[in-house]
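One structure coming up, written as structure tokens, with questions to follow.
Of the protein chains in this complex, one is absent; all others appear in place.
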Amino acid sequence: MNLFEYQAKELFREAGIPVPQSRLITGTEDIAQAAKSLPLPWMLKAQVLQGGRGKANLIRKAADLQQAQREASDLFASPTGVRTVLVEEIVPFTRELYVSVTVDPVEAKILVLASSSGGVEVETLSQSAPEKLLSLHLEPGKKLLPFQARNLAYGLGLEGKSAISCSTVLVKLFELCAGADAELAEINPLFVTSEGEVIAGDGKIIIDDNAVFRQPRFQMTRDHFSSEVEYAAAQEGIPYLQFDGDISLMCAGAGLTTTVFDLIHDEGSSVANYLEFGGPNYRKAVRAMELCLANPSKVILIVTFGTIARADVMAQGIVDAVRQLKPDRPVVTCIRGTNEEEAFAVLRTAGLEPIFDTEEAVKKAVALTRGEGQV
Amino acid sequence: MNLFEYQAKELFREAGIPVPQSRLITGTEDIAQAAKSLPLPWMLKAQVLQGGRGKANLIRKAADLQQAQREASDLFASPTGVRTVLVEEIVPFTRELYVSVTVDPVEAKILVLASSSGGVEVETLSQSAPEKLLSLHLEPGKKLLPFQARNLAYGLGLEGKSAISCSTVLVKLFELCAGADAELAEINPLFVTSEGEVIAGDGKIIIDDNAVFRQPRFQMTRDHFSSEVEYAAAQEGIPYLQFDGDISLMCAGAGLTTTVFDLIHDEGSSVANYLEFGGPNYRKAVRAMELCLANPSKVILIVTFGTIARADVMAQGIVDAVRQLKPDRPVVTCIRGTNEEEAFAVLRTAGLEPIFDTEEAVKKAVALTRGEGQV
Amino acid sequence: MSIFIDASTRVLVQGITGNEGSFWTSHMIEMGTEVVAGVTPGKEGQRVHGVPVFHTVRRALEHHGADAAMLFVPPRFTKDAVFEALDSGIRKIVTVADGIPLHEALEIRSAAKACNALVIGGNTSGVISPGKAMMGMFPYWIKRVYAPGRIGVMTRSGSLTNEIASMVVAAGFGISTLVGVGGDSVPGTRFAEVMKLFESDPETDALVIIGELGGTMEEEAAELIASGGCTKPAAAFLGGRTAPEGKRMGHAGAITSGGKGSVREKVAALRDAGVLVAERPSQVGECLKAIMRKGAAGYAEN
Partner (left out) sequence: MSIFIDASTRVLVQGITGNEGSFWTSHMIEMGTEVVAGVTPGKEGQRVHGVPVFHTVRRALEHHGADAAMLFVPPRFTKDAVFEALDSGIRKIVTVADGIPLHEALEIRSAAKACNALVIGGNTSGVISPGKAMMGMFPYWIKRVYAPGRIGVMTRSGSLTNEIASMVVAAGFGISTLVGVGGDSVPGTRFAEVMKLFESDPETDALVIIGELGGTMEEEAAELIASGGCTKPAAAFLGGRTAPEGKRMGHAGAITSGGKGSVREKVAALRDAGVLVAERPSQVGECLKAIMRKGAAGYAEN
């Protein structure tokens, strides 16, 4: 689960990592209230999860109240769907750093990264100036010790108070990462002021989805999703991604679904939604088809090759769904795996022609989007 | 710092370790109030830090209110100085276990101990039935994993629910030990009920004195000390132990003070108080002598052999103390170490005859307690 | 024997009394796997499909030798179960749990590396050597998918594996061992580590890698081949070629970020190393035939 910038900064503040003063607003009408306690000029930062907000013009500067109101109303009107805006004091800085804590799956260690070139993406950093990117590996379960943080801070070329401030922040960020079950805890940029203070300019925290059960503080809310359907699927526990193409995927198994996704594009067609109803969801065919029907797609393509997710059970679910929901568009089925013969029989009883081959099913679905080979 | 049983049980409860229901009372008058919410019969347990409370008759059973009042008033009148009593429900049990977490200084590991013979001291256990004492070493920083706790619980011969309950308690006790900076976290006995529940019958937690600064919850209070002088010394940060003999020790260096303590006993005399004013306290001669004078001792014996605790500084402090406090008993001084020649001169200016040899000083002090060789 | 398990491997099943544990234990036995004991705390004395159950791994091993541990244990208890097996000296472990917390997965892999153990999973179907033995959950009963043979298969996926394996078999080949390393971002064992086992396996002639977007496992495999650490001919199929940046495609590990982990890069790396990469599942059989011919030609040249 990705946290919004304001949530990440909330965690930073509690961990003792300095952050700019700010107010969170949910509408232009909150601007006046914010101005009472937060002196201008401001940065207005749209709270959306996508990267590159600067380039997307989702971060605005406001010198006075009028400008702030104008920019805010503009942000809230953005087609991206901006629901909250962080109003933040402007921090004068002399340098920008990059610091993060993440995991290294190959070495099976925690990885601390620091660079003296903050404000750009770490991937850019690692390609353009790898010599500027310092790294440190730690055994899982170990803490980052202050001396290790100092080695990084002095390694970045910091001196005086800023070196101490930066190493303190590193130690705290490291603890935050483990404590919050984070996949990534990143401060970018970390501002260095002329007084040697450091302040988190922006923050990115990704909570491990497999550990959210013990991180009850942050819940997925409607704000995390760009559409109602995505939100509904998430609440159901059904993996779902929204696209805007022609074919609704309703498949089982991440790898197989992804492969079908590729095959559709190879055929020159497009995907309306990625939906997986395998694993724990294999009895949820009705709900899955409902979610597909919420899209303006032209065809529903069902491909499975299940083991525990038995083919006959899934086929029965699909038949139930078709009977109950009476889809207004063609449904293509390619159901294989445990008890596949029974599955074929079940599908046929409902007038669904079972296809045996994935690529054939894809071709069929694509043809249907073009009005060819209507069943 | 030793915690009282009721404090240990407070930590147990918060850690999720079951404890008997109880009320803490500070006078017999609280009994009636306790009876309103805690059904009889009860155990009344004097909250003192000494071991062997059972044998010392500091734990009483009370079947009804009258008996409870009688026993409580008896406990509060104890010469030991009982200031609080824990009134506890009686837990019917089928077995008593022993579990503890402590440190092994040789192996440099955390040591978990468990025995199926609870209710007796672990030292007795380790001598009488070492085969019944299971142990497990863990690297510092590691957690006790549930499977390790289960290995111990099943190793004790537990079955069914009690094995699971016991291993859960072990995991929690282990976390408590590290989290509370404890030298020792012990549950003895750990009751096993006929339903397979486990309940902490008694608890002992010793917080590492070097870490109390980050364990602000528990403070040393007057209750921890058997006399006002001990309490006053502790607040001053001066190591002090109360005895009831003839000679007040005012020495510098733990090893040297302890040696002087032995030498006095070798000479057939006795110590009124052990007091160390070396190290960080070496400029506190006046306060140290005040504490000595608060005892009905016959002689004050001062022995030092300091490095940083400079002899001349200590001598000057002693001279100041003598001038200011005008002790009503003889003062014997044996001050050596850095700048010892200057120290001798300083002492002589105040009419104190410096002795150069520790054993000679002890002999002199002992003689003085017997009225011999008055200076 | 096969690289991980065969009919003589003595398998201990942790979590044997649960629904999943019991169900798949019966299938593992049916397929020929020697399941010697099971473990579920509190259930000692029971039997599951004739297999005796013990409270702890330690107690089970007092009565039965075991070479490998199969875990049907919920994700939150997986770390504990893996450490219990490792602590008892077991060095081959398969865990199917889907949802192991990331930092615990890291600890699992770290502990396994430290004692030279192999932990396969989590979020996997496990390991199968068709016709011999199985640790995990495969539809071995579908013979058009799980036929014995001399092709070693490695995969990050479940149902896609069935799809690709069916293509291998349709092309006239069979599988020596199939290892599902799992779809998590920190699997206990990685492709390159499995490949080293296949490299020294006399029962395996060629490899099929079933990869997907995200992570660097395919790149590591390519690097191993390029550096001469794996000399057997290899084909591959990768899902997610057209996946958009930053979207998690089902598996925790299946995500690209900042341009890293794209299938395009993976395919390039594999091809540079000499791996024949199929564009679609139906090409896998042809690819295999091609590399086997080339491999044979290669041998002839020597």
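We just call them A, B and C in the order they show up, numbering each chain from 1.
Basically, a contact is a pair of C-beta atoms (placed from the backbone, for glycine too) under 8 Å apart; a residue touches a chain by one contact, two chains touch by 3 or more.
Since this is a predicted model, take the numbers as computed values, not measurements.
Novice: Taking the whole complex into account, name the chains on display that the unshown chain touches.
Specialist: Missing chain, whole complex, touching shown chains: A, B.
Novice: Among B:209, B:228, B:353 or B:372, choose the residue that contacts the chain missing from this document, as touch is defined above.
Specialist: From the options B:209, B:228, B:353 or B:372, the contact with the absent chain belongs to B:209.
Novice: With the missing chain put back, one of B:41, B:141, B:157 or B:296 would touch it. Which one?
Specialist: B:141
Novice: Which residue numbers on chain B touch the omitted chain?
Specialist: 50-51, 103, 105-106, 108-110, 121-124, 139-141, 178, 181, 183, 208-211, 213-214, 239, 241, 252-259, 261-263, 265-266, 274, 276, 278-279, 304-309, 336-338, 340, 357-359
Novice: Under the stated touch rule, tell me which residues of chain A contact the chain that is not displayed.
Specialist: Considering the whole complex, chain A reaches the absent chain at 145-148, 150-151, 154, 160-161, 163-164.
We take it that only the chains that are shown with their structure count from here on.
Novice: Between chain A and chain C, what's the gap in Å when you average each chain's C-alpha atoms?
Specialist: The separation of the two C-alpha centroids amounts to 28 Å.
Novice: Find every residue in chain C that makes contact with two or more other chains and list them.
Specialist: Not one residue in chain C touches at least two other chains.
Novice: Give the residues of chain A touching no fewer than two other chains, as numbers and ranges.
Specialist: 141, in rising order.
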